[in-house]
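Every protein chain but one is kept in place in this view of the complex.
Right, chain A next:
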Amino acid sequence: MPSTIHVAEYLDLDVDAERWRCHSCGHDVGDARENYKRGLLIHERDPGEVHPPLIDGEFTFAPNPEWIRILEFYCPGCGRQVETEYLPPGHPITHDTEIDLDSLKRKLASGELHIDEHGKLEVTA
(Lines give C-alpha, C1' and ligand atoms only; values in the text may rest on other atoms or scores of the structure.)
Protein backbone atom coordinates (compact mmCIF):
# COMPACT_ATOMS: atom_id res chain seq x y z
CA MET A 1 0.00 0.00 0.00
CA PRO A 2 1.49 3.42 -0.94
CA SER A 3 2.57 5.62 1.95
CA THR A 4 3.36 8.78 -0.01
CA ILE A 5 0.76 11.48 -0.69
CA HIS A 6 1.17 13.96 -3.55
CA VAL A 7 0.18 16.79 -1.24
CA ALA A 8 1.07 19.85 -3.33
CA GLU A 9 2.08 20.44 -6.95
CA TYR A 10 5.79 20.03 -6.08
CA LEU A 11 5.59 18.36 -2.71
CA ASP A 12 5.14 14.77 -1.56
CA LEU A 13 4.47 13.71 2.01
CA ASP A 14 6.13 10.43 2.99
CA VAL A 15 3.78 9.48 5.81
CA ASP A 16 5.77 6.57 7.21
CA ALA A 17 9.11 8.40 7.19
CA GLU A 18 7.45 11.72 8.20
CA ARG A 19 9.42 13.61 5.56
CA TRP A 20 8.58 16.23 2.93
CA ARG A 21 10.06 15.37 -0.48
CA CYS A 22 10.21 17.27 -3.78
CA HIS A 23 7.68 15.76 -6.15
CA SER A 24 9.89 16.57 -9.14
CA CYS A 25 13.26 15.20 -8.03
CA GLY A 26 12.65 13.36 -4.75
CA HIS A 27 14.94 15.68 -2.77
CA ASP A 28 14.39 15.30 1.00
CA VAL A 29 12.91 18.70 1.98
CA GLY A 30 12.78 17.99 5.70
CA ASP A 31 10.78 16.92 8.73
CA ALA A 32 7.06 16.77 7.92
CA ARG A 33 6.26 18.07 11.41
CA GLU A 34 8.07 21.31 10.48
CA ASN A 35 7.29 24.03 7.94
CA TYR A 36 8.39 22.59 4.58
CA LYS A 37 9.68 26.03 3.60
CA ARG A 38 12.53 25.52 6.08
CA GLY A 39 13.98 22.95 3.71
CA LEU A 40 13.75 25.11 0.59
CA LEU A 41 16.00 27.85 -0.75
CA ILE A 42 14.58 31.37 -0.51
CA HIS A 43 15.10 34.31 -2.83
CA GLU A 44 13.59 37.78 -2.48
CA ARG A 45 12.60 39.77 -5.55
CA ASP A 46 11.43 43.26 -6.36
CA PRO A 47 7.90 42.66 -7.70
CA GLY A 48 8.71 44.93 -10.63
CA GLU A 49 10.97 42.18 -11.97
CA VAL A 50 7.87 40.07 -12.60
CA HIS A 51 5.25 42.80 -13.04
CA PRO A 52 7.11 45.60 -14.86
CA PRO A 53 5.82 49.20 -14.77
CA LEU A 54 3.88 50.09 -17.92
CA ILE A 55 3.56 53.82 -17.33
CA ASP A 56 5.35 56.56 -15.44
CA GLY A 57 4.13 57.86 -12.12
CA GLU A 58 3.34 56.56 -8.68
CA PHE A 59 0.83 53.92 -9.77
CA THR A 60 2.26 51.96 -12.66
CA PHE A 61 0.75 48.42 -12.81
CA ALA A 62 3.75 47.24 -10.72
CA PRO A 63 3.35 46.60 -6.98
CA ASN A 64 5.21 49.10 -4.80
CA PRO A 65 8.50 47.43 -3.76
CA GLU A 66 8.60 49.29 -0.43
CA TRP A 67 5.26 47.76 0.52
CA ILE A 68 5.52 44.24 -0.84
CA ARG A 69 8.18 41.77 -1.97
CA ILE A 70 8.04 38.44 -3.75
CA LEU A 71 9.61 35.51 -1.92
CA GLU A 72 10.43 32.56 -4.14
CA PHE A 73 11.02 29.13 -2.60
CA TYR A 74 13.15 26.70 -4.62
CA CYS A 75 13.86 23.01 -4.27
CA PRO A 76 17.58 22.70 -3.43
CA GLY A 77 17.72 19.56 -5.56
CA CYS A 78 16.23 20.62 -8.88
CA GLY A 79 15.58 24.37 -8.58
CA ARG A 80 11.83 23.96 -9.06
CA GLN A 81 9.86 26.96 -7.76
CA VAL A 82 7.83 25.12 -5.14
CA GLU A 83 6.11 28.21 -3.73
CA THR A 84 5.91 31.98 -3.97
CA GLU A 85 4.59 34.40 -1.41
CA TYR A 86 3.94 38.14 -1.68
CA LEU A 87 4.88 39.63 1.70
CA PRO A 88 5.71 43.05 3.13
CA PRO A 89 9.42 43.31 3.91
CA GLY A 90 10.16 41.58 7.19
CA HIS A 91 6.75 39.92 7.51
CA PRO A 92 7.00 36.37 8.88
CA ILE A 93 6.88 33.63 6.28
CA THR A 94 3.54 31.85 6.44
CA HIS A 95 3.40 28.31 7.81
CA ASP A 96 0.69 27.47 5.30
CA THR A 97 0.46 23.69 5.59
CA GLU A 98 0.61 21.93 8.95
CA ILE A 99 -0.74 18.43 8.45
CA ASP A 100 -1.72 16.48 11.56
CA LEU A 101 0.47 13.45 11.00
CA ASP A 102 -0.83 11.54 14.00
CA SER A 103 -4.42 11.86 12.84
CA LEU A 104 -3.44 10.94 9.31
CA LYS A 105 -1.59 7.84 10.40
CA ARG A 106 -4.47 6.81 12.63
CA LYS A 107 -7.02 7.16 9.83
CA LEU A 108 -4.82 5.29 7.36
CA ALA A 109 -4.20 2.50 9.85
CA SER A 110 -7.89 2.15 10.66
CA GLY A 111 -8.80 2.08 6.97
CA GLU A 112 -10.95 5.19 7.27
CA LEU A 113 -8.73 6.77 4.60
CA HIS A 114 -6.50 5.19 2.00
CA ILE A 115 -3.98 6.43 -0.55
CA ASP A 116 -4.79 5.51 -4.14
CA GLU A 117 -2.32 4.58 -6.87
CA HIS A 118 -1.87 8.25 -7.81
CA GLY A 119 -0.88 9.23 -4.28
CA LYS A 120 -4.22 10.82 -3.46
CA LEU A 121 -6.20 10.44 -0.25
CA GLU A 122 -9.68 9.02 -0.44
CA VAL A 123 -12.35 8.05 2.07
CA THR A 124 -12.64 4.27 2.08
CA ALA A 125 -16.07 3.26 0.86
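Operating definition for what follows: a contact is a pair of C-beta atoms (placed from the backbone, for glycine too) under 8 Å apart; a residue touches a chain by one contact, two chains touch by 3 or more; residues count from 1.
Going forward, contacts and distances are computed from a predicted model.
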item: Protein name as given in UniProt for the chain not displayed, "Peptide/nickel transport system permease protein", "Sulfate-transporting ATPase", "5-oxoprolinase" or "NADH-quinone oxidoreductase subunit J"; value: "5-oxoprolinase"
item: Residues of chain A in contact with the chain not shown; value: 5-10, 13, 37-44, 50-52, 54-64, 66-68, 70, 72-74, 76, 78-92, 94-100, 103-104, 107, 113, 116, 118-123
